[in-house]
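Here's the structure we're looking at; comments come further down.
One protein chain omitted, others in place.
Take a look at subunit A:
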Amino acid sequence: MAAGVAAWLPFARAAAIGWMPVASAPMPVPPKDKRRAKDGLIVLNVSGTKFQTWRNTLERYPDTLLGSTERDFFYHEESNEYFFDRDPDIFRHILNFYRTGKLHYPRHECISAYDEELAFFGIIPEIIGDCCYEEYKDRRRENQERIQDDEEIDQSNDMVQQDMTFRESMWRAFENPHTSTMALVFYYVTGFFIAVSVLANVVETVPCGTAPNRVKEVSCGERYALAFFCLDTACVMIFTVEYLLRLLAAPSRYKFVKSVMSIIDVVAIMPYYIGLVMTDNEDVSGAFVTLRVFRVFRIFKFSRHSAGLRILGYTLKSCASELGFLLFSLTMAIIIFATVMFYAEKGSSGSKFTSIPAAFWYTIVTMTTLGYGDMVPKTIIGKIFGSICSLSGVLVIALPVPVIVSNFSRIYHQSQRAEKRRAQKKTRLARIRAVKSGGANAYLQYKRNGLLIDASKEAGQALVCKTNPTFDIQHHHLLHCLEKTTNHEFVDEKTYEESCMEVSMVKQTSRSSSISSSPHGLTCCSRRKRKSFNVPNSNMSVGLQGSVQELSTIQIRERPISNSRSSLNAKFEETVPLNCDQPYITAAVISMPTPPVTTPEGDESASSTDYSQANIVRVSAL
């Protein structure tokens, strides 16, 4: 019930007195009307912006936060008001809902921010008024699609190869040729053969000079029949193999067979096989020749290779109704004008308008403003109607075209946006990783500072320690507790990868503590999920200094660290194999800064700026 109407409830109850004299049964007892507190003003302070309203206004909706006793949790005694630490701009709309009973959705707000506010105040979005509901739903759907898209892409990219069966990996290779080199090769080979086949079809019909015992020219197809036949056979073989492989790999064979692309595939290779079967029968050779026309459908196989073609296809499909309308109106106009022209030109002698269907050709040519000139009206009335015909043709064709164009533009922009998102994904992920590593850097720095607080008396360090805000201190303590709990320590990605490499090498070859700086060794660990525990191994720290730099720029100078690390080394080496095989996934921020460089580079300022950078970065990460 709308809020305003709730204010009329007393009236409705009073009007019920009109039923009393005619009532056939005694009335029920009225509910105990607990004496409400006198209606007073409530002050709602939302992040500094003060809103005031009557208490009754808020209590119209007792199942929301503001209308129930839940708001008492936000009561601020000192200032005698209710304080909410939320967005005042969006709160305005929420309060208006209480006042007017209608919830509006402001178009300039982000949909997820708005949703959060609604959820916080306990208001279901379904009561958004009709004026704003469609917009709200559209934005919401768009947002969800976007998130879903990203998730799907995430999942598909993260899927490790060996998790899938051979069939699934084959299907994936077919659908997304960039996943492996094999798929890419296959993709290009099929593309090449499509092009070759289409070209052969075209060249077959070109006249190739006269044969020695013939008068007229023969086409190249007849002259080099064998060569073209061999080429055709080869192409059809490739296409058949490809089709069968796709059929084999498809997760849902039935769905695959029904899809457009598979139909195109079948239509492209059928004529060849039918031709093989039917060459001996003279009667149907005419039909066979017609079938060869279908070979041109091979060109549609290119749509797997070209996104633009696919977009065009989607556009036409989505504009089917507009195209249908165009066709229908054109047909109507053609029939009308053809009839008129026929009867107008009936009188003139030698006129080409022998029948109404014959006049169709003239009408079509005129309406599309082609004007071949093979049929022209000769009478005055015919010319008048002919000119009307051409004018109206322009109009009828120009009307549905903008609709089709706008549809195309919308679909095209959507695909562009998807591409852009995918491209931006990489930079976005890199940024997120940088931020996280900054956070972890701070912790490691703190640890080292903590460990060194007795050892090092460098003024800068001590200063830095003191200015650690309480939040950080408590957070670091928490991470420390976690380390103690699991008996593992936080380290950076590089050292983890190094240890991983070492373990793999250890497993294969003799145990060696030297690093092989070959980069491909890192791939064993680079495929793991990004969030994983890393294990320190000081033996590895020397050497790979400059490499993993794109994520973090913090260099830590303390040399003595290696001592502490090496002391823990023995313990860790037992646990290293464990870690490498099963990467732990935790919520803690883990990827690590570069290991301590053996030669102190940089200056105080560099490290302190780095630290302050970490400070800034850290806040946003946490």
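The criterion applied here is as follows: a contact is a pair of C-beta atoms (placed from the backbone, for glycine too) under 8 Å apart; a residue touches a chain by one contact, two chains touch by 3 or more; residues count from 1.
Note that contacts and distances are computed from a predicted model.
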Protein name as given in UniProt for the chain not displayed, "Protein TSSC1", "Glycosylphosphatidylinositol anchor attachment 1 protein isoform X2", "Kv channel-interacting protein 4" or "V-type proton ATPase subunit c''2": "Kv channel-interacting protein 4"
Selected residue (touches chain absent from view) among A:A23, A:V215 or A:A398: A:A23
Touch criterion as defined above, residue of A:P62, A:G308 or A:G347 at the omitted chain: A:G347
Option from A:F91, A:Y105, A:F385 or A:Y446 whose C-beta touches the chain left out: A:F385
Interface residues of subunit A (partner: the chain not displayed): 1-5, 7-24, 26-27, 30, 33, 38-39, 54, 56, 99-100, 343-344, 347, 379-381, 384-385, 388
